[in-house]
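Note that this complex is displayed minus one protein chain, with the remaining chains in position.
Chain naming follows the written order as A, B, C, D, E, F and G, and within any one chain the residues start at number 1.
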Amino acid sequence: MSENGAGYDDLGFAKLDTNREKRTGFPEVVFCEGKPDAFLPKIFQHLVVADGRALGTRASEHQAGLVREVLPQASYDPVSRILSVAPEVPVSLVGHVAVVCAGTADTPVAEEAARVAEFFGSRVTRHYDVGVAGLHRLLDQMDREDGIRGANCVVAVAGMEGALASVVGGLVSVPVIAVPTSVGYGASFNGMAALLSMLNSCANGVATVNIDNGFGAAYLATQINRLAVGGSAS
Amino acid sequence: MSENGAGYDDLGFAKLDTNREKRTGFPEVVFCEGKPDAFLPKIFQHLVVADGRALGTRASEHQAGLVREVLPQASYDPVSRILSVAPEVPVSLVGHVAVVCAGTADTPVAEEAARVAEFFGSRVTRHYDVGVAGLHRLLDQMDREDGIRGANCVVAVAGMEGALASVVGGLVSVPVIAVPTSVGYGASFNGMAALLSMLNSCANGVATVNIDNGFGAAYLATQINRLAVGGSAS
Amino acid sequence: MSENGAGYDDLGFAKLDTNREKRTGFPEVVFCEGKPDAFLPKIFQHLVVADGRALGTRASEHQAGLVREVLPQASYDPVSRILSVAPEVPVSLVGHVAVVCAGTADTPVAEEAARVAEFFGSRVTRHYDVGVAGLHRLLDQMDREDGIRGANCVVAVAGMEGALASVVGGLVSVPVIAVPTSVGYGASFNGMAALLSMLNSCANGVATVNIDNGFGAAYLATQINRLAVGGSAS
Amino acid sequence: MSENGAGYDDLGFAKLDTNREKRTGFPEVVFCEGKPDAFLPKIFQHLVVADGRALGTRASEHQAGLVREVLPQASYDPVSRILSVAPEVPVSLVGHVAVVCAGTADTPVAEEAARVAEFFGSRVTRHYDVGVAGLHRLLDQMDREDGIRGANCVVAVAGMEGALASVVGGLVSVPVIAVPTSVGYGASFNGMAALLSMLNSCANGVATVNIDNGFGAAYLATQINRLAVGGSAS
Amino acid sequence: MSENGAGYDDLGFAKLDTNREKRTGFPEVVFCEGKPDAFLPKIFQHLVVADGRALGTRASEHQAGLVREVLPQASYDPVSRILSVAPEVPVSLVGHVAVVCAGTADTPVAEEAARVAEFFGSRVTRHYDVGVAGLHRLLDQMDREDGIRGANCVVAVAGMEGALASVVGGLVSVPVIAVPTSVGYGASFNGMAALLSMLNSCANGVATVNIDNGFGAAYLATQINRLAVGGSAS
Amino acid sequence: MSENGAGYDDLGFAKLDTNREKRTGFPEVVFCEGKPDAFLPKIFQHLVVADGRALGTRASEHQAGLVREVLPQASYDPVSRILSVAPEVPVSLVGHVAVVCAGTADTPVAEEAARVAEFFGSRVTRHYDVGVAGLHRLLDQMDREDGIRGANCVVAVAGMEGALASVVGGLVSVPVIAVPTSVGYGASFNGMAALLSMLNSCANGVATVNIDNGFGAAYLATQINRLAVGGSAS
Amino acid sequence: MSENGAGYDDLGFAKLDTNREKRTGFPEVVFCEGKPDAFLPKIFQHLVVADGRALGTRASEHQAGLVREVLPQASYDPVSRILSVAPEVPVSLVGHVAVVCAGTADTPVAEEAARVAEFFGSRVTRHYDVGVAGLHRLLDQMDREDGIRGANCVVAVAGMEGALASVVGGLVSVPVIAVPTSVGYGASFNGMAALLSMLNSCANGVATVNIDNGFGAAYLATQINRLAVGGSAS
Partner (left out) sequence: MSENGAGYDDLGFAKLDTNREKRTGFPEVVFCEGKPDAFLPKIFQHLVVADGRALGTRASEHQAGLVREVLPQASYDPVSRILSVAPEVPVSLVGHVAVVCAGTADTPVAEEAARVAEFFGSRVTRHYDVGVAGLHRLLDQMDREDGIRGANCVVAVAGMEGALASVVGGLVSVPVIAVPTSVGYGASFNGMAALLSMLNSCANGVATVNIDNGFGAAYLATQINRLAVGGSAS
């Protein structure tokens, strides 16, 4: 089970990419949903031994319990469903990533993005419940202290018709990472309406990640934030 | 071929609904696309004889030519593709319908809506190229003289992600009839992205008609405008 | 948590649009589905303090219980899933909105529309189970006392193939707000068949809202009804 | 190229199913669209030699010309796009199939159905342009002489939302073969809206064939009509 | 609650189409899925009083229990999910409808079709588990006593790729009513693969009903069977 | 219930294809999902009597229990959901099929493929968790002892974007059977993204089976493996 | 432009994979559709210099002309749209691949498959126009001399509902490579119906390639055929 010289550790049921942080600047992250119960704690243990920290997304309460049996220091946030073992020495947060979401029902995805970005060392400001049906709420968040305008990257989270991404894209000069959520009903088709909306944004500077993929947005936002604060992305 | 007592005229290839204006307050309108060449001029002639006017949508230049051979007074607008024979005495325009569109490429559909609403007797104001990527353009149209705020009904025409409808819906207190257009590329899927966006609008007071259906929006806007000016919808 | 001069109240997890009623004529309404348990009662409390009333749609029994703990006067209707706190002085109902539905399984959505319209001050008549497979049932509702023909706006609710909207649209001269429902099976694809059917209605004067969106239809119907009774839409 | 004892003739590029009429009561029919130019005339010739008649659907003008070079007696109808060689002794028409269509733009598909049914020996009545937006036109066709009510089978042809099939299905007691057409625009998605509508008909006794498939409907209607007139379906 | 002269009984929450049997030859049938608990027993009671029998499809065990409280004679088949009250004097079965299905997992839908057809008075033969992966099983059922070949109509039930309908269509001379089922996995998309397959059948004489709609197929098969046995369809 | 001379055994509710192994080289396999409880044990018993072994896929724990009541020797693997009765004399494993999967969450489908291939007599090597996000893990598996390069056929199992199939296809010279899995979220649409990805592979030599269909891939891989080891495919 | 040691030749606009034949056993093949006019002849020239032969699929007549200007020996088949430069010494054809297609309109795709397989050295038998609507035609091809039964691999090409693949899969013991074609109309959705049908085949041993992808099927069939004739796949 030790590092095999090929850049990964072979656990039999899994090959942990120990080479990843060196290659990409980010450690391997565990997508918990659907992982068999027998594997998850072992994967977390292995990562903590190797890295001193671990991050899992889409974890259930049940999975959190399994991991805590072997790693009592693991913390679980039921809103964002993030299961993590933080490093002993806290990472200092740099730069500025703004996380914006349209409605309170989008909060879980926004929080996944915000917490992951912080885990990766980005300073985050949160601007929630600022959907376009009440435009003044969004506009009011633009230029205040620690407002959206000062960010190096904006993560825009919205379900339903996802118009928030386009409106934000028209107001800022930095990249907007758009996250469609599965919030909505009927013809939202579990987030497809917001996804298509964001892909077709009439505003420039908007790129889209998968439905409900707060993690992916945070990863990109951190890459961009790192570049902006002067170091390399990794 | 005369009225048969059953509320329609039977032309063999078509049954003209002579009862319609009495029943709905609007005369029968001809959807020209796909009508065989041999039928269209006869349908127009018949309607003009009965009503003194006629309106066709989605007419091609070729079809306009065919109809003008028998009805030289017919006028054709290549932008909106409307083919019409106006009544001898102009209809006076009442109330206020605001037609708003996102980009210049949406103009054909917006013009279809504006011209049809005028044909049906609504006073129309046009507010074009006010997409949400440059929000100040839209906001500037709200409260000026004959601005959007004063309308009894707003027709919001947009392709791409169709966010205009949601933003307008959040700014006005009257019904917004949203018209998705097939403008866009890639994952706009010929207007489906805008359609889904509008159906899922987070703003209230937004109803949607078919893709590129400026006519349908004008019909509804006129019904609402008529109700607002004090008379019945018909 | 007090009004911040920017037209909304910031509760941290939510920004209540206190400006909305002034801007649109309707108070903010709460879409309950998916709202975290911790937030919903606070949102209701805040709205009741500000407005003396509150309306939530898509509420579960569980959510109703949570809200009643802090607002015992809240009432919940399990059919329409509406959770509401009525104003102390009942609103007087004006005008006429007709709510029509195709089958008894469409009743929940129709009731959502009817109750919301009444909450907003519209007088409502109900015409349920009048699907086109037995056309005489619908025709019989047209011209009777308080029949469909007398309405300022018709809300047509139907699942399966949604043909009711087209047939009603051909019979009346006022706007028809079509609400597709997810009733049906197989190739109804959770309401998509009815949705497409209504968007493609061969009858004019039909606009469509999202699948199962009785609330949205009621909102529009009330806007139209208000215009028709002589006041402004708000 | 002669019959090979296996129930088909092998032309190299095609295997003509000479066994089909014996097996199914109907001769092989040629779907012309996409057939290479070199093959079509030979196939027609072969069928005429074997059967004394031939029928092709979806034929282009160009294909009609190619076939007429070798079979000058072939007739082509540009509306229904049927290319046929009639038998020398006309078939006598029996029973009653009613072909109903919603709009004049649906006429080509309705005519394909009507002409094919006649080719196969069914007596056909045509009831065109009776869409549900003007219901009285349809109702007027029900009980008149040779009206829809007297048919052994109804073929209902409609594009847009295809509501005609449901309404007819609610009015008659015989099978309705529904044919969605690609007539419409926007969210009709080339007939998919009408197709889904017909598959989800709330009326019973409605079966659906492929979009624009007038031929298939005529085939089925003839099978049913033959059963009704007392003989076998073949 | 008595018949109101308009051809239906108004129960408040439902309008029972008492005119239907006279108009279509079949009594109103209850689609149980989604009906509120409070309504279903009353609807059954009303139909039994009026007709002496009643038929409900898609009934759950729970719904069966509710109805049996008021109508103890009601019988429920958990495979086909049919809930019915049979007439006191059994209907005599006439003609021949063959019900064919591809796999044992399609049995529930096939049984819905078979039992409904029997309820409506058709003699039914069952030919189950004869999918095209083992063609000899199907061929063996063709010409045996009471085989498929002798039927006036064939109901072909299949999930997965639904090829059974095409193969049967090529072997018989009577109408084939194809019923796609939601049996399958992955890219069957809950029956859409089979549905599209059947709509595109290369064999003639195949018409399609909704996914899992055994009832609809039985209704059509009975109409055709009645025509074939010499009487009218109703 | 004995063999009836037509190549199948008729159990009433099922027709077991006893002819299949002779015809195709593989015994009939039971797709357990959705089979009624009453039938499954009988089908297994019948197959064991006839063949001395039986294989069922997509079996639930509950179904495994039912079968074990009558066949205690049946073994069930909860990961792959395979329920099987092995032959008394183990089959010797020949050739080489490599099963490759992208992530640990794809393991259930990969194991279904691996176990089925072994049941059919193929020697299998497993190469799991080698997704393209860490390419070195895959490359490391190519040329080692019993590496992917030595296989007669590769089964490539992947969810999300399914890129593994293309990358493997570019590295080997034998057929790659691609199995999309439903692993992923949001716009993976239950495996459709991976399915489309694999169907559109830019690498040659890649054929695709249904989503999550490990069984189908194993069947094909065994056919190919048999051909390669010198015997016939059956 | 010479080989750069990295296993490919860099032409600036293209990097020719000179390593491919060594790696996969097949030379790089050119997908002509969409290639800019300026590039195609150069690519062909380069491949011919390197390999003495070249193969392009989806070539237009226009593209064939461009290539022939620089490589007069190139031959073009307008049916299969294959543009090829054959090696000077003909390849000897080994083994047996059967190419089966449903209708004459599927011939172009079947011919693409047959010609490509021959180009790669496989002996091919052709069995065209054997769709399941006339099953005896297919059955007659099974056991005759050079019949389908003797092949090492079957390529099954079909449009419409694509049932041919399932039926063939049930009759043979070797792999069936299914090729859906875009032949059909209406709800065939350009081959999607056949594609889904083939992916959901109830017969085992069926793998699917992209719509109209005769080339891909031939590639796979050749790999399998090579394995069967005793050599390696490459």
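Methods note: a residue touches a chain if its C-beta (ideal position, glycine included) is under 8 Å from a C-beta of that chain, and two chains touch if they have at least 3 such contacts.
All values derive from a computational prediction rather than experimental measurement.
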Contacts of the hidden chain among displayed chains: A, B, F, G
Omitted-chain contact residue, chosen from B:133, B:156 or B:228: B:133
From G:74, G:192, G:207 or G:227, residue that would touch the chain that is not displayed: G:192
From F:27, F:134 or F:175, residue that would touch the chain that is not displayed: F:134
Where the unshown chain meets subunit G, residue by residue: 4, 6-8, 13-15, 17, 19-20, 28, 31, 33-36, 39, 43, 58, 180, 182, 190-192, 195, 210-213
Subunit A, residues in touch with the chain not shown (by the definition above): 23-26, 29, 152, 170-175, 177, 195, 199-200, 204-210, 215-216, 219-220, 223-224, 227-228, 230, 232-234
Touch residues of subunit B, complete complex, unshown partner: 79, 103-105, 107-108, 128-130, 133-134, 136-137, 140, 183, 185-188
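We adopt the following convention: only the chains that are shown with their structure count from here on.
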Repeat of interface E-F, chosen from D-E, B-C or C-E - more than half of residue-number contact pairs shared: C-E
Contact-richer chain pair [C-E vs C-D]: C-D
Between subunit D and subunit G, centroid-to-centroid distance (C-alpha), Å: 36
Whole-Å separation of chain centres (CA-atom averages), subunit B against subunit E: 44
Overlap residues in subunit D, where contacts from two or more other chains coincide: 103, 133-134, 170-171, 186-188, 192, 195, 199-200, 204, 210
Every chain pair in contact, whichever chains are involved: A-B, A-C, A-F, B-C, B-D, C-D, C-E, D-E, D-G, E-F, E-G, F-G
